[in-house]
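Structure first, then comments.
Of the protein chains in this complex, one is absent; all others appear in place.
Our next item is chain A:
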Amino acid sequence: MLPIIFVLPLLQLVILSNAATFEVKNIKFAYIDNDKSPTSRALIEKFNASTYFDVLTDFPSEAIASSAMLKGEIDVVLEIPRHFERNLQKEKHGTLGVTINAIDGAAAGVENVYITQIIQSYNKNIRTALAQISDVQIQPINIETIPLFWYNETLNYKTFMVPGILVLLVTMITLFLSGMNIVREKEIGTLEQINVTPIKKSQFIIGKLFPFWVIGMGLLTVGLILARLIFNVPMVGSLALMYFYTSIYILVVLGIGLFISNFTDTQQQAMFIAWFFMVIFILMSGLFTPIESMPKWAQIITEFNPIKYYVEVMRMVMLKGSGFTDILPQLIKTSVYAIVMNGLAVWSYRKTT
């Protein structure tokens, strides 16, 4: 069991950190070159040179291109009109047709920006006539900005995701182990044997907490080492602070797990409830989608999500180097949460029914 507890989450860290990315890459790009001029070929060459686009084929007609998009073979079609080169030289402006598959609206927005940037850098005088499939409207960006990216200068997605995935694996393992634990003892009958001993309720819960707490801290350690070695994630902040916060955070998760365990009769029930909360906690944690863009009521719910605070703290401390006072609000909320959940765990554990 112990190897499983450590190996699976680490696989998760390696796989998810690479896969769970919002970077839009390998955009399947097709074009219809009606001009066939040096200018149009040079423009296509620009796309070819970009690492974001996989330039596929030259489609002879718009109908063929649109059927390829229906089949999902291409994401973007660039249509270069007849006399593109001539218009550009004579009238000092040209128009291009861009069609983007916008079923994934977020990705389509990013693709639009990329395309616009490439075309703009090629010639400031070209306008794109954007046509989007699906109903999501994306306004072309007209403002020239000079971005300055702080804390993650290279916009490396892994730098952003690894601390979050680390949070997930520490949380999942500790929640499931603790959630299954007392209920397992109910099933095999050893809990009854414990209940006829004079053991105190708090002693029992502490005895249950401690081993999982150690496992959780161990997972954090191995996860941090991997984050450093494999992903080269910067660790700007204090390791001690990360461990201190985690040591309290794990108590919250374990408290929830033991509370679930006390209220259920079988491991299936416990697993079901633990999964229910896990999915909500993960999706509402700000790990994959920003909490700021959730509706107001959902944002209120996230206030009760321990994972949210942990993701925030890990990103703050690891990437920004936030100190004790910066994470104090999260720390206080988490501590209160830990006290409440473990209080409930002790309270809900009944030696006498």
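Odds and ends about this structure:
Everything that follows uses one rule, which is that contacts are C-beta pairs under 8 Å (C-beta built on N, C-alpha and C of every residue); 3 or more make two chains touch, one makes a residue touch a chain; residues count from 1.
Rule of thumb we're sticking to: contacts and distances are computed from a predicted model.
One chain of the assembly is not displayed; among "Diguanylate cyclase", "Phosphoribosylformylglycinamidine synthase subunit PurL", "RagB/SusD family nutrient uptake outer membrane protein" or "ABC transporter ATP-binding protein", its UniProt protein name is "ABC transporter ATP-binding protein".
Per the touch definition above, the residue from A:190, A:266 or A:289 contacting the chain not shown is A:190. Contact between chain A and the unshown chain involves residues 188-190, 192-199, 351-353.
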